[in-house]
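Omission of a single protein chain aside, the complex is shown with its protein chains in their original locations.
Moving on to chain A:
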Amino acid sequence: MSVASQDTAIRTGRITRTLIYVVLILFALFYMLPLYVMLVNSVKPLSEITGGGMMNLPEEFTLEPWFKAWSSAQIGVEPTGLAPYFWNSIKMVVPAVAVSTVLGALNGYVLTKWRFKYDTILFGLMLFACFIPFQIVLIPMARMLGLMGLAGTTWGLALVHVVYGIGFTTLYFRNYYAVFPTELIRAAQIDGAGFFQIFWRILLPSSGPIAVVSIIWQFTNIWNDFLFGASFAGADSQPMTVALNNLVQASHGVKEYNVHFAGAILAATPTLLVYIVAGRYFVRGLMAGSVKG
């Protein structure tokens, strides 16, 4: 989106402006509230939380909940902490993001520069696939993963995320390449450059920004997925979100809220970091998925 601040014609009085600032700041506090609650409570002993001090800064600072959430909290039946699940998520996310982005780039290239009959219909079908409620594919997907010998594996999950991510990656690259001058492609063709040469030498070097958008979008979406993880992962391939939910919902023993909060931050850290470092591209991805590209 273009958010370059520009000259607004609206003029506002002093009182109105103050009111506007008050409202904007109140909302900022509302959005920060859960993050604040998670952060301060992840570094205090349990007794401070149960004693009514959820909103207070910690009296006694401790990193114990973090260590516990990472390496020794009870998840399911094993006291492994979230660490192994964190790596499960990484192992699932990296190949899924890479493959879906590469396929999206190639698809976008074909759909804009090598147009053929019915290509818009094909693209429409791919695009609609992004928005289906995934409940409609859960049952056959479980069967299919079983038939392919991928049931309960990280590879199986990665495959699922590639399949249902291609629509968005294709959308990004298609909209991006659509405005790339086709004359350059034709000129290269006349010079005898082939399909892949043109892609490699002409389009790819200028695809940096959209590749970042696609990678960030896919990374965030796949990392945050819960439905596929809960449906298709085996006990030792569960992603971080599923493990976090198991940690928080565990019905046995004392509820260690501070450990839950530390775990929640651990699960949120990768996507939050990406957002802090490259938020601009994340927002661009969000907008491209909703408003006209």
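Here, a residue touches a chain if its C-beta (ideal position, glycine included) is under 8 Å from a C-beta of that chain, and two chains touch if they have at least 3 such contacts; residues count from 1.
In this section, contacts and distances are computed from a predicted model.
For the omitted chain of this complex, the UniProt record lists the protein as "Sugar ABC transporter permease", which is one of "Sugar ABC transporter permease", "NADH-quinone oxidoreductase subunit K", "Nitrate/nitrite transport system ATP-binding protein" or "tRNA-specific 2-thiouridylase MnmA".
Touching the missing chain, out of A:83, A:98, A:122 or A:188, is residue A:122.
Only one of A:43, A:73 or A:110 touches the absent chain when the whole complex is considered: A:110. When the full complex is taken into account, the listed residue touching the unshown chain is A:260, out of A:44, A:68 or A:260.
Even with one chain removed from view, chain A keeps its contact list with that chain: residues 1-12, 17, 20-21, 23-24, 27-28, 30-35, 37-38, 41, 49-55, 103, 106-107, 109-111, 114, 116, 120, 122-129, 131-141, 143-144, 162-164, 166-167, 170, 178, 194-196, 220, 223-224, 226-227, 230-231, 241, 244-245, 248-249, 257, 260-261, 263-265, 267-268, 271-272, 274-275, 279, 282-283, 286-287, 290-292.
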